[in-house]
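With one protein chain removed, the remaining protein chains of the complex are shown where they sit.
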Amino acid sequence: MAADGSEAAALGETMHAMVRALYPLCRSITGDGVRETLRMLSAVHPIVQREVPSGTQAFDWEAPKEWVIRDAWIAGPDGRRIVDFRAHNLHVMNYSVPVRGQFSLEALRPHLFSLPDRPTLIPYRTSYWSPNWGFCLPHSLLETLPEQTYEVVIDSELKDGAVTLGEIVLPGESADEIIVSTHTCHPSLANDNLSGLVVSAHLAAAFARGPRRHTFRFLYGPGTIGSILWLALNEAHTRHVRHGLVLTGMGDDGPLVYKRSRLGDKLVDRVAARVVGEAGGRVIDYYPYGYDERQFCSPGFDLAVGRLSRTPHGEYPEYHTSGDTPEFVKPAALAASFEAARTILETLDRDRVVVSTNPKGEPRLGKRGLYRQVAGQASARPDEMALLWVLAYADGVHSLHDIAARAGWPFARIEAAASVLERHGLVRAP
Amino acid sequence: MAADGSEAAALGETMHAMVRALYPLCRSITGDGVRETLRMLSAVHPIVQREVPSGTQAFDWEAPKEWVIRDAWIAGPDGRRIVDFRAHNLHVMNYSVPVRGQFSLEALRPHLFSLPDRPTLIPYRTSYWSPNWGFCLPHSLLETLPEQTYEVVIDSELKDGAVTLGEIVLPGESADEIIVSTHTCHPSLANDNLSGLVVSAHLAAAFARGPRRHTFRFLYGPGTIGSILWLALNEAHTRHVRHGLVLTGMGDDGPLVYKRSRLGDKLVDRVAARVVGEAGGRVIDYYPYGYDERQFCSPGFDLAVGRLSRTPHGEYPEYHTSGDTPEFVKPAALAASFEAARTILETLDRDRVVVSTNPKGEPRLGKRGLYRQVAGQASARPDEMALLWVLAYADGVHSLHDIAARAGWPFARIEAAASVLERHGLVRAP
Partner (left out) sequence: MAADGSEAAALGETMHAMVRALYPLCRSITGDGVRETLRMLSAVHPIVQREVPSGTQAFDWEAPKEWVIRDAWIAGPDGRRIVDFRAHNLHVMNYSVPVRGQFSLEALRPHLFSLPDRPTLIPYRTSYWSPNWGFCLPHSLLETLPEQTYEVVIDSELKDGAVTLGEIVLPGESADEIIVSTHTCHPSLANDNLSGLVVSAHLAAAFARGPRRHTFRFLYGPGTIGSILWLALNEAHTRHVRHGLVLTGMGDDGPLVYKRSRLGDKLVDRVAARVVGEAGGRVIDYYPYGYDERQFCSPGFDLAVGRLSRTPHGEYPEYHTSGDTPEFVKPAALAASFEAARTILETLDRDRVVVSTNPKGEPRLGKRGLYRQVAGQASARPDEMALLWVLAYADGVHSLHDIAARAGWPFARIEAAASVLERHGLVRAP
C-alpha cells in the first residue's frame, strides 16, 4: 500500500488542491459551511452526514443553536467598510450574536480583538457558550482607528438547528474498531484543520481499497462538542473501539509530533512512537489541552486514542490567525503526514499474535524451501532472519509489532514473514 | 503555609539561636543533657518526655544503664589540666566508665583518640555497649604530650536509670500517621544533630497550626536504641504509620540529600525526589548505614521512612568532631531545610485520590464560571490548566501527587485546583 516518491508527490498536490478549494468556506461548530465542507470532501470518499438537533443533551453539555452568518462589518461615517466579513471570515468572532447600531470607538473597543505582537494578522476568536459579539482585526489597523462614530452590523442568527457530524464506516473482518477523528469547525484556517480533513479523507479512500481486519470509522465534527455528542450518541458502541488517532495540523513544515494517549501505554502509543521516530519526529506525553483526544481520553472512556500532528497548536505564530493560509500548508508535508498516519493505522490493523506450531526447537525451514541449503556463512539472509524472528517470539504473548520492535525492523517486514509462515502452517492464530 | 523570603530568613535566625543555646549541653544516649535539651525545645512546641527504664528489653537489645558525667580530665605532674571535659564535652569518650589514677603515657595511650589527618579537631567517640573509657583530643596536642605520669580522672557513673524519649503527637482527621524522627544523643555537635532537632520542633509548631488529614508524630530519642525502643514499645501501633522522615544534618551549606526508603518505591520517595530535585538537591538509594532509617526500614517493619539531610554523615571533615560548631551551621540552610521538609510533609498529608463526577467527556467549566468565555487563544490560562489536569486524571487511580508529577508542576498548585473542583462538586473522594 506504501506509495513511492512520485505517487506521494502527486497525492500531496491533490490534497493541497482540496485545501485551497475548502479554504474560503466559513465553518463553525454548526452551519452550512460545515455541511458544504463535508459534501466537498465526499468527492474523495462518501461521508454520511448526521444532524444532531440543537438542545440534544450529551453528558454535561448540550448541542448548541445553529449559527447563521450572512454579513458583518464596521463602517466609518463615510459608509466605507473598515472591517469586512466578506474580506475575511476571521473578522467576525465566531458565534457572534446579531448587532446593528452606532458605536463610539470606546464602546466598540471591548468587542475588538487583535494581536499586538503580530500586528498584521487577524486573530481567530469564538464565543460559543456565552452570548457575545466581536470583530477581529490586525492590530496595525486597530491602532489607526480614529475617535468617531462607527456603524456596526453583524447580520447573524442563532436558531434551532443542528450540529452536523460526518462519518465514514469501512467494515472489517472484525467488529473491533479503529477510529480517526478530525475537527471541522475552523473557518478559513488551512493547517488547522483543512490539512487534517483532507488527510483523513484520503486515508479513508486508501483503507477502503484494501482488506481490513478492523472496522475503520472516520469521524468529522466540531471540536469538543462534536466528539462529546458522538460519544454520547454512541456510548455503548465505544466498547468496540480498540485504537484511534486524532488528526490535526498535518501540513506545516515542522516535524511530526505524536501525543500519547492519556496513560501512554497503549499499542497506538508504541506503534506511533516507532513510526514517528523513524520519520524524524518526536513523541510527547499526554496533557489535558488540545483537540478531541481530550474527550476520547476522558477518564470515563479512556480510549486508546493518540494525536498526530506536525507543529502542535500554539507553537507557530500563524496558529489561529489569518497567517494560516493554504500557502502555509506544504504538499510534501501533507503527503508525509498521510504516509505516517497510514503506516500507523495499517500496523494497528494488521498487528496480531501468532503461535508457532513447532514451538520445541526450531522447525526445519530448509525442507520447506524457506532456508538456504549451503550453510556456514557469517550471517543469515535478511528474509530468513525475519522468519526466525517471528518463530522465536511466536509464543502467544508477543504481537508482530512487539517482534518488529525487538528486531528494530519495520512492521511490514515482520508481517510479511508472518504471512509466509502462516501459509506454510508454521504459525497460526492462538 | 509557605513562608516568604523575610519570614524564612527570620525563621532561620530563630532556629540558629536555639542551636547556639543547645550547643553547650552534654548529651548522650541517656541522661540529663537529653532531658534538658527536650525541655528547651519545648519552648517551640511542648514535647512529652517518657522514661524507659534501664534493662527494658526491645527485640535484640535492651535499654542501657544511664550515664552520669560530672567531670573528667588528664592533668600533668603540675596539676594543670591538659585535657578537660569542662573545656569541651567531646574530650571524654561518651559512656566512659569511672576512672581515677596515675598513668604513664604508654598506659594511657590506648585510651586516647585523635585524628591524625585533622590534627586540630577533637574527635567524637562512644563506647555504649562495651565498658571502656577514653579521652579524645587534637592530634597536635597528643603529639606534644611528654613521657611523664598523668593524673587521670573520669568522674562518671553508670546507674540504673532510663532512656529518655520525647514525643509530640498532633492528631489529624485520620489515625493514619506521618512520623518525623530526630536523634538526640550527640553532645556538643551542632549540625549533627541540633540542626535536626530545631527543624523538627519548628515543623511540629507549623503543623500544629493548620488542619491535618494525618496524625503527625514527632519522635526524639537517642540513635539506634531510641528508635528500637520506640518500635518495641509501639509495635502494634506501627501499622498506622503511612509515611516518615528522619531528619539530620539540616544546617551545613551543602545541597539537600534525600535517601530513599529501603525499597525506594514509596510515596515519600516520589514526593521527596521532586521537592529535593526542585531545590537543587540530589536523591540517593538506601544503604544500610546512617541514622534511624535503619531501624524504621528494618525488614520486620519496612516502614515508608526516608531520610532528609544536607551533606550526609562522613562526607564533610567537620563531621563528628569539634569542628561541628554552631558557626558551621547556617541560618539560611536551616530555613531551606525546614521549607523542604515542610513541603514534603504537607504533600504527604494532603495527597489524595479524587474521582470526577463527570468522567465522560470534559465537564463544562465555563457554565460554572471556571473557564474563559472568549476562546481561540493559543493556550489555556494557567489556573484553567490545573483544573484540566486534575479532571483528566481524576480516575480513582492517580493521586494529586501523581497528577502534579505528570504535569511537572508543584503539588500545591494541583491541590488548590482539586479543592476548587471539590467545592464545585466536580470531583469527590472515591
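First chain written, first letter: the chains are A and B, and each begins at residue 1.
As a working rule, a residue touches a chain if its C-beta (ideal position, glycine included) is under 8 Å from a C-beta of that chain, and two chains touch if they have at least 3 such contacts.
Only a predicted model underlies this, so the values are computations on that prediction, with no experimental measurement involved.
K.L.:
Among B:G12, B:G33 or B:P123, which residue is in contact with the omitted chain in the full complex?
P.N.:
The one listed residue touching the chain not shown is B:P123.
K.L.:
Given the contact definition stated above, which residue among A:G5, A:P211 or A:G376 touches the chain not shown here?
P.N.:
From the options A:G5, A:P211 or A:G376, the contact with the absent chain belongs to A:G376.
K.L.:
Based on the whole complex, identify which of A:P119, A:G366 or A:P430 touches the chain you can't see.
P.N.:
Checking each option in A:P119, A:G366 or A:P430, the one touching the absent chain turns out to be A:G366.
K.L.:
Which positions on subunit A touch the chain that was left off?
P.N.:
355-356, 358-364, 366-367, 373-380, 385, 388-389, 391-396, 406-407
K.L.:
Suppose we count only contacts with the excluded chain; which residues of subunit B make the list?
P.N.:
Residues touching the hidden chain, for subunit B, are 58-61, 93-94, 113, 123-130, 132, 134, 224, 227-228, 231-232, 235, 262, 285-289, 294-295, 297-302, 313-314, 319-320.
As a working rule, only the chains that are shown with their structure count from here on.
K.L.:
Compute the rotation angle for the C-alpha superposition of subunit A onto subunit B, expressed as a multiple of 5 degrees.
P.N.:
120
K.L.:
Would you mind pulling out the distance in Å between where the CA atoms of subunit A average out and where those of subunit B do?
P.N.:
Spacing between the chain centres: roughly 54 Å.
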